[in-house]
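In what follows, a single structure is set out as structure tokens and then discussed.
The complex is shown incomplete by one protein chain, all other protein chains being positioned as in the whole.
Order as written gives the chain letters A, B and C; numbering starts at 1 within each chain.
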Amino acid sequence: MTTALEDLADRLRDFAAARDWEQFHTPKNLAMALAGEVGELLAELQWLTPEESARVMRDPEAAGRMRSELADVAVYLVRLADVLGVDLIEAAHAKLDEGERRYDADTYRGSARKAPPLQ
Amino acid sequence: MTTALEDLADRLRDFAAARDWEQFHTPKNLAMALAGEVGELLAELQWLTPEESARVMRDPEAAGRMRSELADVAVYLVRLADVLGVDLIEAAHAKLDEGERRYDADTYRGSARKAPPLQ
Amino acid sequence: MTTALEDLADRLRDFAAARDWEQFHTPKNLAMALAGEVGELLAELQWLTPEESARVMRDPEAAGRMRSELADVAVYLVRLADVLGVDLIEAAHAKLDEGERRYDADTYRGSARKAPPLQ
Partner (left out) sequence: MTTALEDLADRLRDFAAARDWEQFHTPKNLAMALAGEVGELLAELQWLTPEESARVMRDPEAAGRMRSELADVAVYLVRLADVLGVDLIEAAHAKLDEGERRYDADTYRGSARKAPPLQ
């Protein structure tokens, strides 16, 4: 049985293969494409206050753009991880194991100063 | 039954709540954090040729850094999507449905000129 | 007589030539390096409120980091423009000429909604 993430990676692999686009999908190129899409996501949020950004999904047009930009980012991240043979879920949990050791809940409560959250 | 991606989103939500860090996790801030992590990923690949980047996982140290950077990107993307209430898998498949209509396999075969792959 | 920006571009060219690093300074690689440095700039500001970000230079340590990150961004931008043969000052003024035509001061006063400032 495959997971939803593996199914997506498979579909992206087939999509690239059907168009003979694997030649463009080097890690270097895919990382640039990922960064380009994240840039579009930033552009959606750059002039909003943090409070406005928290309400962005209430506006159907802005919500549609956010969904579209997040999808583009997800597509390139999943494709890049697949090309590199990295299991994103496993790698993310390893990061969180580390984060739980490094950022003791009591010490870091409410503070973005002492340590950047999740880093 | 929850998926692996939902489990990760749940764990991130709990991690933030336990540290009272939800206040920092606005879409604006999370998008910046996501972009910062993608910047670290680019830094790993910037001086490599595309061919060298395709072999980057053969060097255990570089492979470890790539896995770590991809994990950071995944963590912030999943957290951002959770805060916004966006289903990443569904949104990504909607993009691919559109991509399959727009980029007919025969017309776009082998060409990154006519259209940017996956966009 | 050369300008301060041309002097900086000359020094960067000499710096790269003395180390035989021109081979790495393709537009593709330099654009990635530029993006990586912008990512570090974002990381400095990601958890600050906009108001806190406006006071960031009052903290000597944070001010030093901001100056350092801005310098890195400037270095890669000037080097990239030099490699491409683009006059940044001229290109920026052309953008502003266009911006003044597109964003009539009376129509766009106080609004980041109607149009993204400076775009």
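Keep this in mind: contacts are C-beta pairs under 8 Å (C-beta built on N, C-alpha and C of every residue); 3 or more make two chains touch, one makes a residue touch a chain.
Source: prediction; values computed, not measured.
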Neighbouring shown chains of the undisplayed chain, as defined at the top: A, B, C
Residues of chain B (touch criterion as defined above) contacting the omitted chain: 28, 31-32, 35, 43, 46-47, 49-50, 112, 116-117
For chain C, the residues touching the chain missing from this view: 3-5, 8, 11-12, 15-16, 18-21, 23-29, 31-35, 38-39, 41-42, 45, 48-51, 53-54, 56-57, 66-68, 70-81, 83-86, 88-89, 91-96, 99-100, 103, 105, 108-110, 112, 116-119
Contacts of chain A with the absent chain, listed as residue ranges: 24, 29, 32-33, 35-40, 42-43, 45-47
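Convention: only the chains that are shown with their structure count from here on.
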Centroid distance [mean C-alpha coordinates] between chain B and chain A, Å: 3
Where chain B and chain C are represented by their mean Cα positions, the distance between them in whole Å: 25
Two or more partner chains touched - positions in chain B: 24, 29, 32-33, 35, 38-39, 42, 45
